[in-house]
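Following this message is one structure expressed as structure tokens.
Removed from the display is one protein chain of the complex; every other protein chain stays in position.
We call the chains A, B and C, going by the order they appear; numbering starts again at 1 in every chain.
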Amino acid sequence: MRIELRDTPFEPLAELARYQDGLATLRGRYGATACFIGTMRDFNEGEAVCGMYLEHYPGMTERELEKLVAEALERYGLLEALVIHRVGAIEPNQPIVLVAVWSAHRAAAFDGCRQIMEELKSRAPFWKRETLVETETSRWVARNTPG
Amino acid sequence: MRIELRDTPFEPLAELARYQDGLATLRGRYGATACFIGTMRDFNEGEAVCGMYLEHYPGMTERELEKLVAEALERYGLLEALVIHRVGAIEPNQPIVLVAVWSAHRAAAFDGCRQIMEELKSRAPFWKRETLVETETSRWVARNTPG
Amino acid sequence: MTIKIKYFASLREQLGRAEDEYPAGPGLTVADLWTRLWPDRPLPPNTLAAVNQEYADLGRLLADGDEVAFFPPVTGG
Partner (left out) sequence: MTIKIKYFASLREQLGRAEDEYPAGPGLTVADLWTRLWPDRPLPPNTLAAVNQEYADLGRLLADGDEVAFFPPVTGG
């Protein structure tokens, strides 16, 4: 498994392709790949948003991600997992997070990918501060909505 | 939405990237992309498999896919969907199906992507015939397992 | 003035043919059509039917020009 934090924009599909190319020993063993990409929208809670800053807790964020991905691998018997998450300044339409998992069968892939996203949303120490278009002020996002 | 059948190998991540590049009017509106890629394994029901042939019902297969994707778009309020499915001769480790959906929020994306796959598995007229390594004979896959 | 019939996958192989034609007639259902075509062969369990490329019950009444298909459970994806 690989967990990465990035402080500059990344291309989820290119990352995914590159990572999968490296999974030579799994060729022919995985029948299912599920992935999720979270992208910054230009609106939130009814207001236009023009920018975001993602704060994190260096050290703990990586540890928590590693734990929650390992839990999903174990629970669903996944073969592999990749998580990339942005930190720092983000603009609308830029990717925030990529989660991808590989497994023999589809149910495990769907369940595992979703569990990683839900656990990431509820446990991984990231905090979003978004800048509103109208007032040019920024506000902390209060909490994640349940999935 | 786009539904495609392909009789030659395709690259799901490149297709996905290309399709998403064309979604200019959705930029900033989607916060969630969920995708699933089904890949041919080199084993099934405990036996080594070296090849597969995917038969379909030209006309009905496309119609059924269009219906089931439209149902998911409607039910979950998805913004867009892309489905590509192979037909013809397939080798282990080659992609069989790509499903990708775009939505504002993650729950709809996860649910919609999964519903499309489950409906496709249970309704879309495709039939797999796989060739076994040991006996060099081929057999029809009897039925899809529930997801 | 005919109905066109298609068979797919393992059913096509068991029957040894991919297509048939049969004269349309009043009151003919999908089940009737099978029995007329294959009087010595009960419809295999789990066989699915479609009329004009949409899933149909075996009791569905057929009309001139309909395309009927019989096939085993689907295994795509």
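Keep in mind that, in the parts below, contacts are C-beta pairs under 8 Å (C-beta built on N, C-alpha and C of every residue); 3 or more make two chains touch, one makes a residue touch a chain.
If you're wondering where the values come from, they're calculated on a predicted model, not measured in any experiment.
Undergrad: Which of the displayed chains are touched by the chain that has been omitted?
TA: When the entire complex is considered, the left-out chain reaches A.
Undergrad: So one chain is hidden, and I want to know which residue out of A:A32, A:V49, A:V97 or A:C113 touches that hidden chain in the complete assembly.
TA: Within the whole complex, the residue contacting the unshown chain is A:V97.
Undergrad: Using the touch definition from the top, which of A:R27, A:R75 or A:R123 touches the missing chain?
TA: A:R123
Undergrad: List every residue of subunit A that touches the chain not included in the displayed model.
TA: 38, 54-57, 59-60, 63-64, 85, 96-97, 117, 120-129, 140-144
Convention: only the chains that are shown with their structure count from here on.
Undergrad: Taking each chain's centre as the mean of its CA atoms, how far is subunit A from subunit C in angstrom?
TA: Roughly 48 Å separates the two chain centres.
Undergrad: With chain centres taken as the means of their Cα atoms, state the distance from subunit B to subunit C in Å.
TA: Chain centroid spacing, subunit B to subunit C, equals 27 Å.
Undergrad: Taking each chain's centre as the mean of its CA atoms, how far is subunit A from subunit B in angstrom?
TA: Inter-chain centre distance comes to 23 Å.
Undergrad: Residues of subunit A that contact two or more other chains, please.
TA: 106
Undergrad: Residues of subunit C touching 2+ other chains?
TA: Where subunit C meets two or more other chains at a single residue, that happens at 77.
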